[in-house]
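Before any comments, here is the structure.
With one protein chain withheld, the remaining protein chains of the complex are depicted in position.
Right after this comes chain A.
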């Protein structure tokens, strides 16, 4: 599970107010281990080493404890300063103050941005064996221009999670295509007027990005040192138009996900399905605790029947920062965490990740159902079936946050005041290109 709703930016807000109107206080990020910069080569450090590790996965402490008990010379100190995008902001601030962690969990879409800001280190030299444990499709997310910037933790293909009990009650069948999905959305409204098949979430861009990927969108692509940004491309416009139709027809709900309102709807059966990443079982326990055993997973509906393509939502890598004095040891831990069978097994059990490492995908632990899905023992088999056809963008852009803010603001506004989704895509495209040019990237 890798996705933390990006709008949970809470606490730091208070700090800003306290500083009056002055932003400069940003520099007081929380750092820990005193470090001096040194340009150590590939040589390992002598003696006992303590590494700091930033990660927001629940229960990751148990996995770290396993490492610590078997590696007395390389002790890893875990802390959880924030999750998702908020952690990215903290990493950048900490890097400016030269007191970042040694190791950090980074979502794939944030990695190019952190590399471009010089926060995440090139660990090619330390991961020569590690990379052989992954397939090429997975490595695309962490290897840029032949250099390795992280060890993949999980992959999260976009799938359809649905309420088996309510589907049976209302006589619905699991939609195999988007046409069927639209028809079912309509029929839900007539059979259960208080319920909706799903909601259009304008707050979190992750799911929409995955839908665009499924349709074949390439928001960012590269030729040499130059970027091509194509957020308002034909596949994305097709996806936007499809959902605009559902929204305008009143077939689906319009309120954002990850809100108290949505939690209640998910719990009380107002919403019958959720388009989400493979990490959903770990999240559903918190979102809708009363629905244990009532959900099942199915492949995402297809644009043409039988096409297995899907997108991704989330997925992360373990990275080493440029501030680390012990990159070799840090990379060793990152490799162990994501490729060692015992470590990966523990992660599947504790965090419900679908492993990124090739060998991790055949672990016996994946035979068992996730705790929240006791009714679906073949859960991971379903995920494994669709994973090879999950496509991402050729590369994530270096300023994804600008694009994502554009999504949230643009689509929210369209839902609130009846604007068009297509127009929102155009402004996302413009804002992204403007920001990249401002930073000095070559945009072709």
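Note that in this section a residue touches a chain if its C-beta (ideal position, glycine included) is under 8 Å from a C-beta of that chain, and two chains touch if they have at least 3 such contacts; residues count from 1.
The definition used in the following text is that contacts and distances are computed from a predicted model.
Here one chain is missing from view; checked against "Molybdopterin-dependent oxidoreductase", "3-oxoacyl-[acyl-carrier-protein] synthase-1", "Nopaline transport system permease protein NocM" or "Carbohydrate ABC transporter membrane protein 1, CUT1 family", UniProt names that protein "Carbohydrate ABC transporter membrane protein 1, CUT1 family". In the complete complex, the hidden chain is touched by one of A:80, A:177 or A:255, namely A:255. Within the whole complex, the absent chain has one touching residue among A:176, A:189 or A:413, and that is A:413.
Looking at A:75, A:187 or A:222, the residue that reaches the missing chain in the full complex is A:222. Screening A:80, A:99 or A:116 against the full complex identifies A:116 as the residue touching the chain left out. Taking the complete complex into account, A:202 is the one of A:63, A:123, A:148 or A:202 that touches the chain left out.
Touch with the chain that is not drawn comes from one residue among A:265, A:316 or A:352, which is A:265.
Residue-level contact of chain A with the missing chain is found at 5, 7-10, 12-14, 16-17, 19-27, 85-86, 88-89, 92, 112-113, 115-118, 144-145, 202-203, 222, 224-227, 254-256, 258-261, 264-265, 268, 270, 398-399, 401-402, 405, 408-409, 411-413, 415-417, 435, 438-441.
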